[in-house]
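Removed from the display is one protein chain of the complex; every other protein chain stays in position.
Our next item is chain A:
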Amino acid sequence: MDIKEYIQLVFSDYTLRTITLGTAILGAVCGMLGSFAVLRKQSLLGDAISHAALPGIAIAFLITGAKDSNTLLIGALISGLIGTFWIRGIITKTHLKSDTALGLILSLFFGFGMLLLTYIQKQPNANQAGLDKYLFGQAATLLESDVWMMAIVTGICLLIMLLFWKEFKILLFDADYTKTLGFNTKIIDILITSFIVLAIVLGLQTVGVVLMSAMLLAPAAAARQWTNSLAVMVFLAAVFGAFSGVFGTAISASQNNLSTGPVIVLVAGVFVIFSFIFSPSRGLLFKQIRFIKNRRDLQLHKTLAFMYNIAETHEDISHPHAIRILNNFQGYTKGTLQKLVEKDYVKLNGNLWSLTDLGFKTAANLYNQQTRNNE
């Protein structure tokens, strides 16, 4: 199946369209909110919340006996929130650090959830099959109503974010200062955290408990590499998230039986790796290139400065010197010298070099330039 056929299929096939739309919206809202989590250094909170949601799903099923996704997700929401507040409680009431608190709640809740799942599986109830899809998610079970739900939550989320943009930004940057300006930081904090919990719960059905935090973090981490503006970062994260959803769905749909959730997460991971390497300002590749170039320039300047020092001892700056002198004093390389000749700083005559006027002037200004550049 080529791309054109696939795109046609997305528009004609009801199931595929629903899944593509659902994963795209989910990716966008997760990227958006994930930016806030990353900037608050609460990256792991998402992981803890999603794991903490599992017992809620199991308990909701045990109570209602129904597998209706909305009911189960309300269970997930409640237990996710309980987990979140426990984590906060542990951090504020004890001396434990936040990573310890997160790890503790994450494994406790997940362990309890797994226990309940195995218990449910042993029940003589035909209905129980398929609950474990919440572990790794199953995009194929998305219904149009689920997508509507996601769209509505995303819309509300977007609205709140635009409304309280200024408050969100200042709280993320400097919470203490925000307090002194008279803002109730608790309200802003609860707003952000609740939306993160909501986004996670929305994604459980598609991506699952285990991988959900990657949906939150990967697009945001990738977006951070490309920009120094919060607004652009949030927007880019939403775009990366949405594309992860669309591409991930496409890959899993065109390859039989590839689970959608993990593929989406992997696509998001590709965005991250690509951004880490190729971002112009923060990426590894350009950083390395800049580093090498700077070193080379410095080497060039050093050789030139050295020649300048020798030339200065003579009245005539173009007084030729044996190339051997350079060798004796400093391990110059032919390449460096060649480059200096190319720039017309140095003349080579057989085995003798001499500074040109241009080279002399440049060398004289070298030190000044260096200090100017550093300012």
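One rule holds for everything that comes next: a contact is a pair of C-beta atoms (placed from the backbone, for glycine too) under 8 Å apart; a residue touches a chain by one contact, two chains touch by 3 or more; residues count from 1.
Throughout what follows, contacts and distances are computed from a predicted model.
*Asks:* Between "4-hydroxybenzoyl-CoA reductase", "Pyridoxal 5'-phosphate synthase subunit PdxS", "Metal ABC transporter ATP-binding protein" or "NADH-quinone oxidoreductase subunit M", which matches the UniProt record of the unshown chain?
*Replies:* So the chain that does not appear here would be "Metal ABC transporter ATP-binding protein", according to UniProt.
*Asks:* Taking the full complex into account, find the residue in A:96, A:140, A:170 or A:251 that is in contact with the omitted chain.
*Replies:* Final answer for the missing-chain contact: A:170.
*Asks:* Decide which residue listed in A:90, A:120, A:233 or A:246 touches the omitted chain of the complex.
*Replies:* A:233
*Asks:* For chain A, which positions touch the chain that isn't shown here?
*Replies:* Listed in rising order, the touching residues are 39, 41, 163-167, 169-170, 172-174, 176-183, 224, 227-230, 232-233.
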